[in-house]
Every structure is written in structure tokens, then in C-alpha cells.
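Apart from one protein chain that is not included, each protein chain of the complex appears where it belongs.
The letters A and B name the chains in turn, as written, and every chain counts its residues from 1.
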Amino acid sequence: MDGLIPWSELGLQLLEWIATAAFALSGIVAAARKRMDVVGVCVVACLAAFGGGTLRDLLLDHRPFFWIRQQEALIGVFTLCLLAVGLMRQHHINWTERAIFWPDALGLGLFNASGIHLALNAGMPVFVAILMGVITGIFGGVLRDMVCNEIPATLRDHRPYAVCAFAGGVLYAGLYALGQPDALCMAACAAFTVGLRALAIWRNWSLKTWGQG
Amino acid sequence: MDGLIPWSELGLQLLEWIATAAFALSGIVAAARKRMDVVGVCVVACLAAFGGGTLRDLLLDHRPFFWIRQQEALIGVFTLCLLAVGLMRQHHINWTERAIFWPDALGLGLFNASGIHLALNAGMPVFVAILMGVITGIFGGVLRDMVCNEIPATLRDHRPYAVCAFAGGVLYAGLYALGQPDALCMAACAAFTVGLRALAIWRNWSLKTWGQG
Partner (left out) sequence: MDGLIPWSELGLQLLEWIATAAFALSGIVAAARKRMDVVGVCVVACLAAFGGGTLRDLLLDHRPFFWIRQQEALIGVFTLCLLAVGLMRQHHINWTERAIFWPDALGLGLFNASGIHLALNAGMPVFVAILMGVITGIFGGVLRDMVCNEIPATLRDHRPYAVCAFAGGVLYAGLYALGQPDALCMAACAAFTVGLRALAIWRNWSLKTWGQG
């Protein structure tokens, strides 16, 4: 993430941790709904939090993986899992979709921007880079749902999620083509993705794919 | 795909595009049956079309992935998805298995031959190369069915599919051991796989695994 001045890099790092924690939380909730044990909670949380970024790094051949470079993130997610399990044993917590909406939207936007940034830096063509952003944003959730034996929500709920990331990616590509600096492209892409996602949920947009969807 | 003269390479490229489109179509049909949204259609189509080849490239450490080198294929599959979604919204289309039989069989044969070819060129032992052909041919469909929350049809329907690819691979290995040129091995392998698959469906062959299958 070169090209960013230090304090914005620190802020970005902080936002990334919030996003990773949000994705991990969505995994914890999914595992709890399936009444998995503590191992299941940890595995599903890790798949949700690190799945998208790992697939991105795998497809871009970007080694070592980001969660190996940042062991803290891994330890943080495990701590979060143990805390959540401990908490849920004592209290009956009803995690609603609403509760994790903002961190999840933030995660989508930030992972989207980081995926495009890394893909363009690796010399990928622009359409591949936009897709890499979408993959980074959504595949954690896809893996989470697959291991929980569900059809991934992202693929079936007819609500714009990946589409918001795609639109943000097109904005990134446009600004990039105009020669804007990386930091601006990333910030605009992430903000636009998050904003579009919030707008889509607020206005209750739906992708009417099959006429009666 | 060295060792092929230009016009045959062009023909091969054309056949590969047809095969990729056929696999993508099978993904579109699977997603439509599950009533996924447009994102689901695109993701399942991409998994079906590029899953086998990507796994092959991953296992062979063959970078960059073929759909990154050939951005056109990726754009083509997305265009196909959007066309299909638009078409299906207006007309109720009943995609039968029969409709995608020939392109699917063609895809199996071609991906099988290309998988073995690349594996042998990468210096893999012959049994591994034959398996790599089978993996290239079948894993798109396996991933497609997994993300649709089904047991993969290839693994359970007791009809020869992977077995045809394996037989074609043995033929490839035999010709290769006899010192035949690559182009001949590939053509014979692909044609034999497709022919065997057509014969199996026409004669209604079944792999009676459990006595009463």
C-alpha cells in the first residue's frame, strides 16, 4: 500500500482490522446458527475473515499470504472466537444481520479496494483487476456459507452486494485511467462501495433476475 | 500448445472457446435452477467454465492463470451470462441436459487433452498427467455443484464421464510413449473421449458400483 502517507496508512490498517473482525464475526454468527463446536466457530470465522484475501493472493501468486505476514490478525480472530464462544455460553445473544451490517459493508469496500490495488500493481488487465476486487470482497462469505452447507447468500439473496463492489471497481479503474494517485483511487472506490451498499439496503433495492425474484 | 501448425492451433482455440462457453452454459443452467440472482449466475458460470483449468494451473504451478492471459474468455463468459439472464427474464426457457450434451462432451475432451499435455510438458509422471487431464475436465462441474449445495453429479450419477476422460488419457499416454507428436496425441485423446462419452450416453451405460446402482 505504497503511495499513502503514514497516518493514512495507519488509518487504513485500523479500518482493515475492523473489516477483518467484522467478517470474522459474520463467520462466528453463521457457525453458531449451525450449532457448531468451538473448532467449527474458529474455522468458519477464519474462512470468512481470510478466505477472500487468501484466494486473491493465491490467484495473484502473492506470497507469503497476508495472514502469515500479519500473525496478529490471526491471533486476533482466534481471540475474538474464544471471547464470542465464552460470551454466547453465558448469554443468549441474538445476532441480527443489522448488527453486523456496517462493519461488513466496510469490509466489502476495503477488501474490494485492496484487491484491485494489488491486482493492478501485479500488472493484471483492468477487467481482471476489478474482478479480483470483487473476489476479495465476497469469497470469504462464499466459503463461509459453503462450509456451513448453504448456498452462499451473496449468490442468491437478490440484494446488491457483489454488484456494489463491481461498481466501486469501475470507479477505481476510471480514476486510475485518469492518472489519479493510488491513495485517491482506493479511498474513492472503498467509499463508493460502502455508500452504494448502504443505499441499496436503505432503499431495499433488489436484483429482479427472473421477473418474479 | 507448441508443435501444432498455425491453422490447427486456430481451430483448437475456436474449439476451446466453444467448450468454455458450454461449461459456462452448464453453470448458468445450474444457477437458474436454484433461482440465484445475476451475481450467482456469473459466479457459478465462471466456476464451471474456469474451475477445472484453474485447479490444473494451480496444481501444476502454471502462472499466470489461463483466464488472466486470455481476458477475452472472461469477458465472453460474463457477456454470455448477461445475455442468458436477459433472455430468461423474457422467455421461460427449459434448458434440458440434452441441449448442452454436445458442447459439454466437447469441453470434457478438449480440457482433458490440454490438461495431460500441460502436465507432461511440466515433467509430471504419466499417471499424474492422466489424472490432471481428468481434473481439468471434471472439476469445473464439481465446483459448480458444490457451490449450488448439491453432491456433484459427476461423482454420483453412475454414468461414465470422468471414466471417459481417463480412458482418453490412457490413449494419450500410449501414443506419447510410442513417440507420436503432441498434436496427434491431443487430437486422438480428445476425439476418443468425446466419442466414448457419446457412446456411453447413446447406449445408456451405467457404472453399477453397488450391485443395485
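Please note the rule applied: a contact is a pair of C-beta atoms (placed from the backbone, for glycine too) under 8 Å apart; a residue touches a chain by one contact, two chains touch by 3 or more.
It should be emphasised that the depicted structure is a prediction, and the values quoted were computed from it without experimental measurement.
> In the full complex, which of A:L80, A:V147 or A:L196 touches the chain missing from this view?
If we include the chain that is not displayed, A:V147 is the one touching it.
> List the residues of chain A that touch the chain left out of this view.
31-32, 34-41, 43-44, 58, 63-65, 67-68, 71, 74-75, 85, 88-89, 146-149
> May I ask you to list the residues on chain B that touch the chain which is not drawn?
Touch with the absent chain occurs at residues 58-59, 61, 124-125, 127-128, 131, 142, 146, 149-152, 154-159, 161-163, 207-211, 213.
Just so we're on the same page, only the chains that are shown with their structure count from here on.
> What is the distance in Å between the mean C-alpha positions of chain A and chain B?
30
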